[in-house]
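For this depiction, one protein chain was excluded, whereas all remaining protein chains were kept in their positions.
To keep things simple, chains are lettered A, B and C as they appear, and every chain counts its residues starting from 1.
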Amino acid sequence: MVRVVVLGQGYVASIFASGLEKIKSGELGYYGVPLANELPVKVEDVEIVGSYDVDSNKVGRDLYEVLRLYDRNAPESLRGIVIRKGVHLGSLRNLPLKAVGLDDEMTLSEAVERLVSEWKELRPDVFVNVCTTEAFVPFESREELENAISEDKRDRLTATQLYVYAAAKYAKEVGGAAFVNAIPTLIANDSVYVELARESNLVVFGDDGATGATPLTADILSHLAQRNRYVLDVAQFNIGGNQDFLALTDKERNKSKEFTKSSIVEDLLGYNAPHYIKPTGFLEPLDDKKFIAMHIEYISFNGAHDEIVVTGRINDSPALAGLLVDLVRLGKMAVDRREFGTVYDVNAFYMKNPGPREAKNIPRIIAHEKVRMWAGLKPRWL
Amino acid sequence: MVRVVVLGQGYVASIFASGLEKIKSGELGYYGVPLANELPVKVEDVEIVGSYDVDSNKVGRDLYEVLRLYDRNAPESLRGIVIRKGVHLGSLRNLPLKAVGLDDEMTLSEAVERLVSEWKELRPDVFVNVCTTEAFVPFESREELENAISEDKRDRLTATQLYVYAAAKYAKEVGGAAFVNAIPTLIANDSVYVELARESNLVVFGDDGATGATPLTADILSHLAQRNRYVLDVAQFNIGGNQDFLALTDKERNKSKEFTKSSIVEDLLGYNAPHYIKPTGFLEPLDDKKFIAMHIEYISFNGAHDEIVVTGRINDSPALAGLLVDLVRLGKMAVDRREFGTVYDVNAFYMKNPGPREAKNIPRIIAHEKVRMWAGLKPRWL
Amino acid sequence: MVRVVVLGQGYVASIFASGLEKIKSGELGYYGVPLANELPVKVEDVEIVGSYDVDSNKVGRDLYEVLRLYDRNAPESLRGIVIRKGVHLGSLRNLPLKAVGLDDEMTLSEAVERLVSEWKELRPDVFVNVCTTEAFVPFESREELENAISEDKRDRLTATQLYVYAAAKYAKEVGGAAFVNAIPTLIANDSVYVELARESNLVVFGDDGATGATPLTADILSHLAQRNRYVLDVAQFNIGGNQDFLALTDKERNKSKEFTKSSIVEDLLGYNAPHYIKPTGFLEPLDDKKFIAMHIEYISFNGAHDEIVVTGRINDSPALAGLLVDLVRLGKMAVDRREFGTVYDVNAFYMKNPGPREAKNIPRIIAHEKVRMWAGLKPRWL
Partner (left out) sequence: MVRVVVLGQGYVASIFASGLEKIKSGELGYYGVPLANELPVKVEDVEIVGSYDVDSNKVGRDLYEVLRLYDRNAPESLRGIVIRKGVHLGSLRNLPLKAVGLDDEMTLSEAVERLVSEWKELRPDVFVNVCTTEAFVPFESREELENAISEDKRDRLTATQLYVYAAAKYAKEVGGAAFVNAIPTLIANDSVYVELARESNLVVFGDDGATGATPLTADILSHLAQRNRYVLDVAQFNIGGNQDFLALTDKERNKSKEFTKSSIVEDLLGYNAPHYIKPTGFLEPLDDKKFIAMHIEYISFNGAHDEIVVTGRINDSPALAGLLVDLVRLGKMAVDRREFGTVYDVNAFYMKNPGPREAKNIPRIIAHEKVRMWAGLKPRWL
């Protein structure tokens, strides 16, 4: 069994929970789950045992009721789990929601203690972090991190940064756990956190789940690189109507996202082709199904100029939720193997910004074969 | 040195010749040549020593003059090579051109003798076949092939099928040669020809150079397959204004093309998603820069429906010409290594319909790594 | 009241019936009905009184049951109408359906009598023809038409051509009726039929309901023409999965469609820019929601080259069904005004191939204002 605690019960977490139950009940196949049911840890073994949020409309409500906000066909089997109060540390700032958090009631150190104590009761194997995108600053040293918590510096920390710290404490006490960071906050790319994880029996996967246009862009750029075509420019727009896009209209948050997405161009092409790659706007009726548009111009043989345009409508949350079904199982496997710290072979396929920091993006098609091999599966085409 | 004889001095062969010379003179970089100058055989070592065609406007003319029909900036260095008369066997039927060929003047056996004798003078290492797309029927047995030639059955054979036969004879006599079949006629996928090649010290690479929308479609389908998304349907159109598209408006020829392109869907997805993939029409002003449009619809996690649309303007001939710069060098390497017959590791990346017959399509991004390894280069990302 | 008889109870007719009832019940607004409820004849006044088909699975069944094949939410209010047997005259040839028709049981003259006699009972004001696309040959003279029927020449006539003949007979007897020809068979563009209509108190609107990519292409070409941009080429593909697309894979039928769609380029630009505009293929999973792709290249000021690409997913049948809600009302108005023959001001907006024959395509945006004025409404922007 893989016991999962979810941090941030929004669109992604709800589709994750809902789809997981439908697979278990045989209502849905394994579509959208990259490794389907090939892993030794089965999809049917995954169980959600706890969920945290900071939206005052969700905290204290039954998980089933919250799922129904995002999926009209949510399964009733998830009745009985009550959404617990997490920490927000300003993460809902500028959003049209009222935030409530442990941090409103106690110091950060006390909040960490409280979370660890709740988790020792819930006994999760894996944490899945799908909080709202945050404006964050990475840590430079362990000391800086420890001080921020002990001195209750609320402006220095984001919710994610606190959750990982608490998870590390928990993992150390219980002997092992995994933390899947599916949002842009740098964790698997922050050496302070990776080192903390390694010392604390914690596995961290991250950062920023590889969904949407970016992995596709990665494979198209790889396609061009392999033909030695010279990319003149890349423009990639995307616009959506879910809370993630709303949050990105907040300038500071957007900046972290931007940082994440841009390195793929240089990593894959070997030179920094001029590019404009960022979430572009918020348009409510698009809801969770974003519109993407991408334009790539390149030079082919004998100086010829070619152009490719990709557009699409892509459901944002299911794409990430499907990856999470793999990631929680891979997390459990990594804990069992005691591969604490972070695991590049997993991150390279599943993350937009695969940690550790010095690691590069590689074509996703190749990364897929690597993660299969890491997991003990036969490569598909190699 | 790699001595090259070109069969079919049309758009592709002309851009190949023109671009090659411009690279040699330093006027152009290696853009569009997948392996750039990494191979032990250098781009600068490639030399065109002969060229054949059957268009009455080209036979007997200087190569430079013909290049200028396709590339206003063709380099003068190719003056002095005279286009020789090849065989047509009806390959220009229904096209607005007057065909002249050795087959108008002599029997097929005599034509084979003539070609072999000319080649023994030109001493090519590699033949590059870029004839007009033909309506062909593969051979069932060596006997059937031998009979078709000895009994002068002109309706049974295409120009390509005759050229390969002659090339095998030549290779046997001189000790080794390579034949790059860049058009759809099945050669590397016809076991009669592969066996003939193996016995005759001939390397055949084929079939149908992997340019245009198809390799990109292959990588996008692989991208979806690796995320276990269920592809509902694939539509791919393309329309152009060069002679290749004009030829495809001829129904019979189109049929061979169609056969070639469709297997990728099943090979890469593992199931035969409904698809419509074929060259769609001829529109003269588009010239060599075709317009492509592709629509893919698939199911993601939790039953979500996504859609991707790719459109583009792509120069057809330079894309293939750039591949040829690698293929002639790889052909020479295969001859030197005496790997006669066909080489899947080369075909898998460079060909739409990679031989041998029983071989499947794999993601091009992975095929690229395989060909690098075959050629003794370090893989780029593995 | 407007009493309507439907000829061909397929996708379009079913969505028409279903949507109409939903508007009446207040379940839906007037979306997709160009003139909404502005006409003196109200949407609520339209009533379907009879329906004909030749699919053996439909004839004799209740309309409600047939609607449910196309619209899961079909309203029950249409229970009670039984699908009657029409004529097929080979119109289902090559389709995976068993055809049954009056023409299997009697001569064409007898079939005409039978239809007229049934209609005198049903008393329709307007016929709506949405049969499957047919391979047809227009008539050169009234005599040729009369002979074809009296001599029972089944190969000379299509179902539509017979239906209009019968409708004219009916209109003459009852004093007036209208026939809306929403398929490509030339009726409003065949002067034999227009003259017959005029003499028989019949209004014909036609031909080929203006849905899908073509009216949009028309307005985009008009947009370019008005800026005096020189269009170099136009490519327009579309692919779908409904029976209309399946029928078009039959070569002969496709030819009629092709003829229809191409004249807009010359009509709107004033010169015949090279173009490729035709339905491209059949891909079943697309169902009624076709995929369109269009590419236009033009010269702007100072010799600059621009390109526009339009792609889309468009529900085919609802688009036409919405137009029919206007057309049956306009048909009734034309009968009341005794404007027998055909009415260009109506056809120009609603039809791909607006009759009479000598009439040209104009920008749809302008045609819309004209039909408003014809109907006695204020123009919207003029």
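In the analysis below, contacts are C-beta pairs under 8 Å (C-beta built on N, C-alpha and C of every residue); 3 or more make two chains touch, one makes a residue touch a chain.
Everything quoted here is computed from the prediction, not taken from an experiment.
For the chain excluded from display, the touched partners among the shown chains of the whole complex are A, C. The omitted chain makes contact with just one of the residues A:Leu286, A:Ala304 or A:Met333: A:Leu286.
Across the entire complex, the residue among C:Pro34, C:Gly90, C:Pro138 or C:Pro285 in touch with the chain not shown is C:Pro34. Considering A:Lys172, A:Arg313, A:Arg357 or A:Arg380, the position touching the chain not shown turns out to be A:Arg313 (whole complex).
Contact with the chain that does not appear here is found for just one residue of C:Asn57, C:Ser109 or C:Gln226, C:Gln226. In the full complex, the hidden chain is touched by chain A at residues 232-233, 235, 237, 239, 274-276, 280-286, 291, 293, 295, 297, 307, 309, 311, 313.
Where chain C meets the chain that is not shown, the touching residues are 15, 18-19, 22, 28-36, 71, 215-216, 219-220, 222-223, 225-230, 289, 299-315, 318-319, 321-323, 325, 349, 362-366, 368-369, 380-382.
Everything that follows uses one rule, which is that only the chains that are shown with their structure count from here on.
In this assembly, the C-alpha centroid of chain A lies 51 Å from the C-alpha centroid of chain C.
Note: centroid distance chain A to chain B, computed from Cα atoms, is 44 Å.
Those residues of chain C in touch with two or more other chains are numbered 309, 311.
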